[in-house]
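Quick one: the structure is below, questions incoming.
Apart from one protein chain that is not included, each protein chain of the complex appears where it belongs.
Each chain gets a letter, A and B, in the order it is written, and its residues are counted from 1.
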Amino acid sequence: MSAIKIGVITASDRASAGIYEDISGVAIQDTMKEYLTSDFEIVYRCIPDVQKTLEQTMKELCDEEGCCLVVTTGGTGPALRDVTPEATENVCNKMMPGFGELMRQVSLQYVPTAILSRQTAGIRGKSLIINLPGKPKSIRECLDAVFPAVPYCIDLLEGPFLECNEAVIQPFRPKQK
Amino acid sequence: MSAIKIGVITASDRASAGIYEDISGVAIQDTMKEYLTSDFEIVYRCIPDVQKTLEQTMKELCDEEGCCLVVTTGGTGPALRDVTPEATENVCNKMMPGFGELMRQVSLQYVPTAILSRQTAGIRGKSLIINLPGKPKSIRECLDAVFPAVPYCIDLLEGPFLECNEAVIQPFRPKQK
Partner (left out) sequence: MSAIKIGVITASDRASAGIYEDISGVAIQDTMKEYLTSDFEIVYRCIPDVQKTLEQTMKELCDEEGCCLVVTTGGTGPALRDVTPEATENVCNKMMPGFGELMRQVSLQYVPTAILSRQTAGIRGKSLIINLPGKPKSIRECLDAVFPAVPYCIDLLEGPFLECNEAVIQPFRPKQK
């Protein structure tokens, strides 16, 4: 059986140029290792905030690498170079507004500027793509909020069955009718 | 005076094929009978999860049947066959994001997978179209949350004046300036 693959994309002009370390991408990978007891492989990319490059990388991770889940960090603010939500919308065939709504609501408990985050989520084929914020602390807050719904979403997309460390995160799978 | 018409569309491959009974469509009709004291007629359709068919049925119920309200159930998840929000968006000239936001927020009190629901609402001409979830329990939770705003919305669309059983549901009509 082929391994479960999870894509991690850091969108950052400076991290991709080596100006600073990509602590956000590392934070996501560490969180996935804490959450999941299933064997899985991370497919990691650190790229500049260029919409075309973001779109191509998302497509590659979904279509060629076969990642059931692709998580991005960075590029969700209002600044000129922030284009991750636009790239996500362009490559997805279905948008999932509930993810962004819940993540902003959670982040609002900490900072009023949470409303500036334009993060979204969507489905490309059999892959779920989720935008996360840029800062490790916010990444963890947002993942803790939305991840309980992720394994069931991937079930519905006919992807692999993700098993979690329930001491850390509790996935929810409603009974099918 | 012509009767008030309310459309109910069940989007379900299996219910429309007669594989199981459409308990969701029945749940919506029962709820409407509980809510409304105005005379009204239900225009009911049970159809497969095919976007074109959904769009045609929504158009028929709004434009030909003259339903002031069209409520759908089913087809709002992330799976390949779930296309109700896309159909709704295609036939509406105005989207009403507040309905989906509130319904997801209410459902989140019960299940973390509420964020997987992509349900929305919108206006086509003089008709309000609202997507509801597929399960009768969630249908009722969502309708109880959003219905207090429905009669006033229909007033603003110059539709019929809906009267409710205030022991069951309390419609709100702000004073016009």
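Operating definition for what follows: contacts are C-beta pairs under 8 Å (C-beta built on N, C-alpha and C of every residue); 3 or more make two chains touch, one makes a residue touch a chain.
The shown structure was predicted, so the numbers you read here are calculated from the model rather than taken from an experiment.
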* Structure fact -> Of A:16, A:31, A:88 or A:117, the residue that touches the missing chain is A:117
* Could you tell me which of A:49, A:101 or A:155 touches the chain that is not displayed? => A:101
* Asked: In terms of residues, what is the contact footprint of the unshown chain on chain A?
  -> 20, 77-80, 82, 86, 97, 100-101, 104-105, 108, 111-118, 120, 134-135
* Asked: Of the residues in chain B, which ones touch the absent chain?
  -> 94-99, 101-102, 123, 128, 146, 148-149, 152-153, 156-157, 172-174, 177
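Simple rule for what comes next: only the chains that are shown with their structure count from here on.
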* Rounded Å distance, chain A centre to chain B centre (Cα mean) -> 31
